[in-house]
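Removed: one protein chain of the complex. Kept in place: all other protein chains.
We just call them A and B in the order they show up, numbering each chain from 1.
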Amino acid sequence: MGEIELNIGPVHPATHGVLRLKARVEKDTVLGGDVEIGYLHRAMEKIAEQRLFNSFFPNVDKLEYVSALNWEILYASVLEKALGIDIPPRAKYIRVILAEIQRIMSHLIFIGAFGQDLGNITVFTWALRERELLMDIVEKISGGRLAPMYLRVGGTEYDLPEGFDSMILPVLDRLEEKVNKDYKAVTYENSLFKMRTKGVGVLTRDTVKKYGITGPNMRASGIERDLRRSEPYFVYDSLDFDIPVEDAGDSYARFMVRIREIQESIKILRQAVRALPKGNYINKQPWMFKIPPTEAFVRQECPRGEGAMFLVTDGGMKAYRLKIRSPSFYTVQAMPEIIKGARVADLFTIIASLDPVMGEVDR
Amino acid sequence: MIINFFYTIVREFFSVRVSILLSVIILFIIALILTVAAPLILGWVDRKFAARMQSRYGPMYVGKFGLLQNVADFIKLLGKDVLSNAYVDGLAFNIAPLLSSAFAVAMISIIPLGSASLEIINLPYNLLFIYIFMALSPLLVMLGGWGENNKFALLGAFRGTAQMITYELSVLVVFMSIAFVSGSFDISAIVLSQSMVWNAVYFPVLFLVFIIGSLAVIERAPFDMPESSQELQAGWRIEYSGLRYGLLIVGDYVKLLVISMLAVYLFLGGWNGPLLPPLAWFWIKTAIVILVLMSFRWSLNRPRIDQLLDIGWKWLLPLGVLNLVAVMVLWA
Partner (left out) sequence: MDLERFRERFGDKVKIDKNILTLADKKDLIRVVKFVSKYFDVLYMLIVVHRPPKFELNYIFSRYQDQEIIQIKVEISDKENIASISNVFKSAEWEEREAYDMFGIVFRDHPDLRRILLPEDWPGHPMRKDFVVTEEIKHWTGLDLKF
C-alpha cells in the first residue's frame, strides 16, 4: 500500500500529554517520523522575568506536574546559590525526603500509564491507589496535592507535621509490599508483558550520548550515572543507596530501572526519616529581596533525568533571565530516531517507556 | 425440548399449522429475551468484578447494587442519534451488527440451557451448528470493516479476521477430538459420556487449547487487538455508534456465555454431579468459568497481533492436531 503518514495527534489517550508524532509507516514498519511539540507552551521563562523571586514558586510546580516538588527544590536551590546562603541541616533532610517521595509518585504514574497503554487497565488503578497514599502525606505536609507550593528560599514554608515518621513508615511498608508482589505478577514477571516489551525500542549508548538523554532512560542503556552519587547535593552523600543500571536498552530495561528506583527511594526515605535532625527548618529571607548581578547554575536529578536551571540576575527583585533545562526535551528530540524500524503496535510501547511529560518539554 | 412443551399446550386450542407457527413465535420471543438478558446480567458481573479488582465500587446507584445499570445504558444507546459516515456502504454497514445478534439468538436457541432436554430447539448436531455460527464471525468483521469506508477500520478488520481464522482452526480441532471421543456431535450425548470422568481429566491440553482459542475467536481481552481501545481506537468498530454498537456488544456477551457453557459441557462434565439437581450444578460450574474468563480480561495486557498469530499457528494448532491424532490412535 505504499507509505502512509500516520498522525498520532496531540489529542490521543496514549501519548502522555499533548505530543504530536507524525510517523511515516509502510505496511507495519515505521520508517521515521517528525515530532511536534509546543501544544502546552505557557511562557514560563517570560513569566519568571516578571514575577518576584518568591512569587514564581507556584509556576515552577506546574512544569512537571507529576512530581512538582522536585522542580521547586531546584528553583529554591538556584536562588540560594545566587544569594550565596546556606540552608540548615533539617531543611536539607526535608528536601531529600520530599524529593524522594515525589520520585516514587512519578514512577508510579509511569507504571500505571505504561500498563494501560499495553491494555492492562487494572495496573493503572492500582498505581493510582498507591499514589493516593503518598499524596495524602504530601497534603498533610504542604496543603496541596498536585501543586504543593511548599518551598521557600532558605528552607521550607512550614515544618513537617508532628508524628511524621509514624505517618510515612507504614505507607512505605505497604508500597514495598505492593511493588514486590502485586506489580510483579502482572508486569515484570508476566510473560505477556515481557513478550510485549523485550527487544522493543532499543536505545543504544551512541544515541544516548548523541542526544544528551539522561535519567532512567540512560541508565537502562548501560551508562551508570546519577547526580545524586557523582555530584551529591543536600545530604545524599551520607545516605546509602544503589544506582540501578540495566544493559539491554529496551522498554523492559527502562521499566525495570524505574521499579528498582522505587525500591531504592524507599530505602533512602527510611534512612532519611530516621536521621532527621531537629532544629530550624528555614533560613528566613525577606519576602522581597534583591540578588546582586550574577549567574547561577544548578542541576539536580529529577525523576526523568537531569534537570537544571540557569539564573541571570541584574541586581533587581526579579530574575533577568531564568532558563529551565528539562530532561524530557532531549528524550522527545531523540524520538524520531528511536522509533525507526519499529512496528506500529510498538510505537505506543516506546513512547510510554520513554516517559515524557509535556509540561516540562514545552514549559 | 422447550418447543415441544409449548407445542403440546398450544395444540389443544389450534390446528397443526397454526400451533407450529405460534410455538415458533413464542420460542423466538423467549430466545430474544434470553439473548438480551445475557449482556445485561453478564455485563453487570463484568463491571462489578472489574471494579472490585481495581479497588473501586462499580455501578452503585441505578437499581439495587447497580443491577439496572446496563439496562440504563442500553436505553441510552437506543436513544442516540443515528450517525454514520456519508460514504458508508449501506448494506454491508448495517448487516454486520444485525447478523451478529441474529447469530447470537440462533446460538441461544440450540444450546442446552442447563439440563438434558432444556434447549429451545433440539438438533442432533448442535455442537457443529454452534461452531458454524461462531465461525461466521470473520465474515461479519470483514463486512463491517468494509462497509465503514474508513482506511483504518479496514486495517483493523484485516487483523480481526486473521486472528479469528487462526484460532477457529484450533477450536475446530478441539471439537472434532471431543466428538470423536464421545461418539456424537450432540451436546447431551457428550455430557452423558462424561458421567464417570470429566473430559478435562483425560485431555487437559485440549482444555487449555479450547480456552485460549475460544477467547481469541470471540475477540475478548486479552485478545482484543482489533478493537484495542488504547491504541487503535476501536479498530473495525470505529464507525459504529448507538443501536448498532449495542447489537455488537450483545453479540459479544452472548458469545462469551456460549463458550463458557461449551467449556462446561465439553470438558467439565456438563450437568453431572452428586447431590444437587443438574441445573444447579451446571450453572455453578458455568459461573466459575465465566468469572475466570473475565479475570483474564482485567489482569493481562495484550500481546501484539503478530505474536498472537504466532501462538495460534505454531503452538495451538499443532498441539491440537497432535492430540487429535493421539486420540484417534488410542481409541482405535
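Keep in mind that, in the parts below, a residue touches a chain if its C-beta (ideal position, glycine included) is under 8 Å from a C-beta of that chain, and two chains touch if they have at least 3 such contacts.
Predicted, not measured: the structure shown is a model, and the values here were computed from it.
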Shown chains in contact with the undisplayed one are A
The listed residue (A:194, A:225 or A:343) that touches the chain absent from the view is A:225
The one residue from A:97, A:220 or A:308 touching the chain left out of view is A:308
Interface residues of subunit A toward the undisplayed chain are 37-38, 41, 43, 45-46, 209-212, 223, 225, 227, 230-231, 295, 297, 308, 310, 312, 320-321, 323, 325, 329-330, 333, 362-363
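The rule is short, and it goes like this: only the chains that are shown with their structure count from here on.
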Subunit A and subunit B have mean C-alpha positions lying a whole-number Å distance apart equal to 45
Within the complex, subunit A is touched by subunit B residues 50, 53-56, 221-222, 224-225, 228, 230-231, 298-307
Seen from subunit A, its contact residues with subunit B in the complex are 13-14, 28, 115-122, 125-126, 129, 186, 190, 192-193, 195-196, 343, 345-346, 348
